[in-house]
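Moving on, here comes subunit A:
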Amino acid sequence: MTTRPRLNTGRQQVIGILAIGLFAVLSAVFLTSSFGEAAGFPGGGSITAAIGYAMFDLDAGAFPSEGFLVSFMVIAVALDAALDVAVMLGQREDEEGVAADGRGERGDR
Partner candidate 1 sequence: MAVPVQYYLVLSAAIFCIGLFGILTRRNALMFLMSVELMLNAANINFVAFSFQHGNLTGQVFSLFTMALAAAEVAVGIGIVLVLYRNFADVDVTKATTLRW
Partner candidate 2 sequence: MMIEALIGLCLLGAGVVMFTPDRYAAKVAFGWSLLPLALSGLMLLNFDGTGNALLGGTLAFEEQFTWITLGPYDLSWHVGLDGISMPLVALSTLLTSLAILSAWTPITKRQNQFYGLVLLLEASLVGVFAALDFFLYFVFWEAVLIPMYFLVGIWGGARRKYAAIKFFVYTNIASLVLFIGFFGLVFGLGDSISSLDLPEIAQALRAGELGSLAGGLIGPELLALSAFVAMFIGFGVKVPIVPFHTWLPDAHVEAPTPISVLLAGVLLKMGTYALLRFNFTMLPEVARSLAVPIAALAVISVIYGALLALGQSDLKRVVAYSSVSSMGYVILGLVAYTSYGLGGATFQMVSHGLISGLMFACVGVIYNVTHTREIGDMAGIAERMPLTVGAFVAGAFAYAGLPLMAGFAAEFFIFVGAFQSTVIAGNGMAVMTALAMFGIVIVAGYLLWAMQRSLFGPFEFDGDYDVTRAARHDVVPLVVLIIVIIALGTFPDDTFFRMITDAVGPLVDGGPAEAAIGSGGGSS
């Protein structure tokens, strides 16, 4: 069952104020700074196509961009590794006596 969210006072309130304080500082900084006119993406070129080309470092797209071929490969490997890690972590040792409700052996406390 879920509990109705209450405005939790005490320690969390302090952190809340802190977070808001940080937000205030950040926004104060951002608002008071001037970034000049946004360059935007003029012309009709398709942005997603340009993204696709940039992804494979082909720079045939309508808009300028850096090449990401290497990072594409790296992220692929990273994702694969993450997958294996998740599987490995999730695995339970087979011979472990598992309680009926799926909790681990040490879960019967």
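One rule holds in what follows: a residue touches a chain if its C-beta (ideal position, glycine included) is under 8 Å from a C-beta of that chain, and two chains touch if they have at least 3 such contacts; residues count from 1.
Basis for inclusion: all candidates are chains of the complex that A comes from, given by their letters.
As the structure is a computational prediction, the values presented were derived from the model and not from experiment.
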Complex member in contact with subunit A (any copy), out of 1 or 2: 1
Residues of subunit A defined as touching candidate 1 within the complex: 8, 11-12, 15-16, 18-20, 22-23, 26-27, 30-31, 33, 35, 38-42, 47, 50-51, 54-55, 61, 63-66, 68, 71-72, 75, 78-79, 81-83, 85-86, 88-90, 92, 103-104, 106-107, 109
